[in-house]
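Rest of the complex left out; these chains stay put.
Chain IDs A, B and C follow the sequence of writing; residue 1 opens each chain.
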Amino acid sequence: MKVAVIVFPGSNCDRDMYHVLTDVFDLDAQYFWHEKGLPKNIDAVILPGGFSYGDRLRAGVIAAHSPIIKDVQKMSEKGIPVLGVCNGFQILVESGLLPGVLLKNESLNFMCEWTDLVVENNKTPFTNQFKKNEKIPIPIANGEGRYFADDDTLKHLKKNNQIVFRYGNSVNGSSNQIAGVCNEDGNVVGMMPHPERAVESEINPKDSKPSSLIFESLLTEMGVGN
Amino acid sequence: MATFNVHVIIENKPGISDPEGETILNDLVLKGTHKTVSKIKAAKMLKFTIREKDKDAAQSKVQDICDDLRIYNPMVSKVTIQVFEE
Amino acid sequence: MSLDEQELSELKSKIGREPTSTELNIVAAEWSEHCSYKSSKRHLKMLPMTGPLIINEKGYDSGVLDVGDGYVVTAHIESHNHPSAVEPYGGAATGVGGVIRDILSAGTRPIALFDGLRFGDVEKDLQARWLFKNAVTGVADYGNCLGIPTIGGEVEFDECYENYALVDVAALGFGKKENLIKNHAKKGDLVVLMGGSTGRDGIGGSQFASDSLESENRSAVQIPDPFIEKLIIEAVLEARNGNLIHAMKDLGGGGLSCAVSETADALEIGIEMDVNKVHARESDMVPEEIMVSESQERMLIITSPAKLKKLEKICKKFSIACSVIGHVKFDSHMHVKKGKKTVAHLPTGVVANATLLDLPSREPEYLKTIETEKKFRPISNCSKTLMKLVASPNIASKIWVYQQYDHEVGIRTVVKPGSDASVLRLDNGKYLSAKIDGNPKQCYINPREGAIGCFEEACRNVVCTGARPIGMLDHLQFGNPNDPEIFWTFLESLKGLTDFAKFFEIPCVGGKVSLFNETPVGPIKPTPVIGVLGLIEKKLHRPQKTSKGDYLIIVGDTKDEMGGSEFFEYVHKFVGGKCPVVDFEDSKKHMDSVLNLIDGDLVKSVHDCSKGGLAVAASELCMTNQIGCDISLDKVPNKNLADDRILFSESHSRYILTVEKKNLKASENFLKENHVSFKRIGKFGGENIQFSNKGKSVIDLRVDKAKKAWLNSLRELIIDGKIRT
C-alpha cells in the first residue's frame, strides 16, 4: 500500500511526515511535487505542514490552486483517505475539500506548544482506533490555526459528526474549540496539531501512544494493521 | 487598452471578530490617550495594475480574479474594489 | 561609503593607477570592518581553531565538526545589530537568513537556530519594547517559515543598549561528510548567481555595520523573503545531491563584491563577470550598485558547463532565478564588465586582504574603581526580593518568546527550550546539545573574567544535559575599536576566551566580530556571546521530574563576587563590585563529575546556577516541577557570607543536582572521592520555596505564586506595558 506525501513550495514538515510513515510505521511512502499528477495506485494521501508559498495572502490559499489538488480531489471522491496536517489542513479548507476557514490565532502570534486533543469522531480512517473522548497529547505550531465556521456550517458539522478533534481547552479561540474536521463522507480529515511530532517517545515529553493511533487507524483502514 | 490601478480591500464581514483591530484599539485605550477613536478595523489591500479596455472591464476582471482565485474567503470576508485611471 | 585617504593611496599604489568608481565601491565594501576584520583579524588568530573533530576546508563560512559515522555538524554565529536597531523586524529576520546560508554553503542542511536578543530597559523604555517585540516576530516569521526550529537563545535588557539592539543568531547544520562541498574550481567553470533579484535595498549594509549609528546612511534596510530562502535551501541541497556544485558562497555583507573576491581569493582563481547578467530588480542600476547591493537570499555557485543544465532545471522546479554571471579564470583577478566594457579589474589578493590594523589599546579608566562596593543596607525581606527577581525581565521565563518559535519542526528536538540547553537527536544515534550565553554586566566590570564566565556558563548549560563540550562559537560585540579603551576590552575578552578554550581543549569552530556598536549615549558594554556545542555519544539521560523526598545537592563554592549580578544591578541599582572569576581546575573537575553522575544515572536532573544565583536556580526547579523545597543556607559551601549574598551571588562553576534518596550515598561518595566541593543543602516537598539559616526562615514563597509571576511577567510587560504581579 502506497501513501502519497504531497510537497508544495514551502512545505516543511514533509520530511518529518515521510520519516514517520516509513521508519516508524513501515509504510511505503512517496513524495509528490505539487505540479505532478497522482498515479492511480495511491492508497492514501497526506498533505504535510509548512508554509506553502510563504503563507502569502492567506495560509494555504495559493497551494489550493496547485495542479495536484485536482487529483487529490478525485481521490477523495473515490473514498481514499486524505489527511491534511496544519498547512495541509489550511490547503484542504482553501480548496473546498473541507468546510470552514483557519484564521489568525487570537493571540495574533505564532504558537508552538503542547496541548491536549479530544477525539470526537472515531469513525474516520485516522481515528478508528480511538475511543470517543480519548485524549491525545500533541503539539501545535501555527500562526493561522483558529478554526472558524459560520453558525449554519457548525450546525451541519455537528449533525454530520464532522468534528473530529477538539482542543481540551481554549488555545487559540477557535469555534467550539475545534482542532480538526472531516468531510461529509469522513475520508478527508484536516487537523491543526502535528501527529508526526508526537509518535516517537524520544521527542514526546508526554505519551506517544495516543498519537500513534492516528497512523495505526490508517493501517487498520488499509487492512495492514495489527 | 489602458492601464488601471485597481484597489482591492479585503476585510472581515460584519459580525466576524477582528482581533488585530481590537488589539490596536486596546493599546490606545490602555495608554489612556486618543480617546476620540471608537473603532479600528484591520483590512488587507492589494493594488493591482491591469490593462483593460475600460474602467468597467478592469473592475469586472479584478472581481473575477478575486472570486475565481479566492483572493478573499467568502465565509469571513468581503471585498471592495475601486478602479483608478493611471 | 568610501575609503579613507590612507586606504585610497594604498589602493592606488597597489594597483598602480587611479581606481574606477566601481573599483572604489568594491574595495570600500570589502575593506570595511565588517568584511575584512581589519581591526580584529591579527588577534583572532590566538584562538585555538583546530582539534581532532574539526574539518578545515578552504572557503567555508561555517565551522565543520566530525560527529562520527560519516556525519558532520556545521555551526556559525552572526549578528545583525545595526539593521535591527532601526528596523527590528527585517533586521532580525534577515540576520537569520544570513546565518542559515552560511550553513548551507558548506553543503549541510540547517537544523537549528539560536537567537540572542539584547535591548534597553524594557520596563521604562518604549523604544526597547518595540524593538524587542518586532525582533522576536522577525526571528519567528523567518525561522518558522523555513521549517528550521529555533531551539534556544537568550534575552537580556540593559540600559547600555538604549535605542539600540543586539540581535545575534547562531545556526547548526547537519549532513553527510561525503556531501560537504569541496570548494574547488576547474578550467572553464561557470559562475552562477542564484536566488532573489538584486535591488537597491541594502546598499551599503556592511559599511553601515561598520559605522556608528549616528551616521546618516540608514537606507540599508533589507526586506526578508523567507519563502525564497526556503526554495534556495531545497534547490541547493538537491543540486548538492546531484554533485552539481564545485564551490559555493552565500552573499552577505558586501554583496557580490565580497562573494566574488573572497571566493576567487580562497580558491586561488580569477573570476570574470558581467553585471548585465545579474538579474536585477530595477533596470537602471549602475555597476557599483549591483556589486555592493546586499539584497538577501542569494547564493554564488561555481559549476561546470556540463552540469549547468541540471542546475537550471532544479532552479526552474523551485521557481528561482539563476543567472550565469561569469566564468572562472586563472589570473587571480576579479574582472567586472558591463557588457563589453570593463568597469573593474583588480587582483583578488588586493581586494580580499585589507591591510590589517594594529590598533592601540589602553586599560579603561573606569576599571580602576569599579570593584569598590557601595555599602548596602541588608535586605530585610528576602522573600520579596526573590519574588521581584523572579518576575524581573532578565530572569523571568522566556516562554513568551520561544513559544512563538517553531522549536519542534524537523522532529529532532529531544530536549526543548526552557531547559538549560536544548538537545537534538542526530541520525547516527548521538545527540547534540547547544546553548549561547552572554553577560555584558559582568563583562563590563571585568572584560576578561566576564568573557570566561560566558564561556563557562554555556559549557555548564550543555553539561547539564549530559553532553561533553566539543566546540565553541564566539561573537565579539564591542563599541568603536578606535577608542583604545574599548579595544583593550576587546583584547582582554579575547585573551580570556583563548585561555579557557586552550585549557579545556574546546576549539573555536567559528565566530564573528561586530564593532562600532555605539548608541546615541555611548558604546555598548562589552558583549561577547558564546555558543557551545556538546555531544552525547551514548545514551541520552532525560531530566526526570522532581518529586517529594528528593534531595538537592549543590556543587561548587558560593563566593563574595556580586559584581554584575542581578541582585546588585536590578535590586540595588548598582553597577560595580567584584566580577565572578572561574577557577579553571574547579570548573573542569565539576564538569567531569557532573557528566559522570549523569552517565551513571545517579541524578534525576542537573540545573546550573547563574543569573539570580542559588535562590533563582532552586526556584526555577521548584516552578518547573511544581513542588516546594526546603534549603538550609548554612549548609551551602561559602566563606561566611551574609544570607542575601549566599542567595544571590552569581559565582560560576556551580550546579544543583536533584537526587533520589536511593542514589544519595553513591552520588555523595562519588563527589567526595573526586574532591569536589559540594553539600547536600535541601529536600523537595510541600508547596513553598523555603530557605532558612540555622533554622531561621529567610525566604518562604508559594511555588504557584512565584510560578505565575515567572511565567507571565515578560508577556505582561510587553503586551500590557507593566508587570501585574
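The rule is short, and it goes like this: contacts are C-beta pairs under 8 Å (C-beta built on N, C-alpha and C of every residue); 3 or more make two chains touch, one makes a residue touch a chain.
Because the structure is predicted, anything quoted here is derived from the model rather than measured.
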| item | value |
| --- | --- |
| Composition by chain label (entire complex, not just displayed copies) | A x1, B x2, C x1 |
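Quick note on the criterion: only the chains that are shown with their structure count from here on.
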| item | value |
| --- | --- |
| Furthest chain, CA centroid comparison against subunit A | C |
| Distance from the mean Cα position of subunit C to that of subunit A, given in whole angstrom | 36 |
| Chain centre separation in whole Å, for subunit B relative to subunit A (CA means) | 30 |
| Computed distance of Cα centres, subunit C from subunit B, in Å | 41 |
| Sequence positions of subunit A contacting 2 or more other chains | none |
| Subunit B-facing residues of subunit A, complex | 57-58, 61, 64-65, 94, 100-101, 103-104, 106, 108, 148-150, 153, 173 |
| Contact set on subunit A toward subunit C in their complex | 9-10, 12-13, 15-16, 19-20, 33, 49-51, 53-56, 109-113, 139, 141, 143, 194, 196-197, 200, 202-203, 205 |
| In the complex, subunit B residues that touch subunit A | 16, 19-20, 23, 69-71, 73, 75-76 |
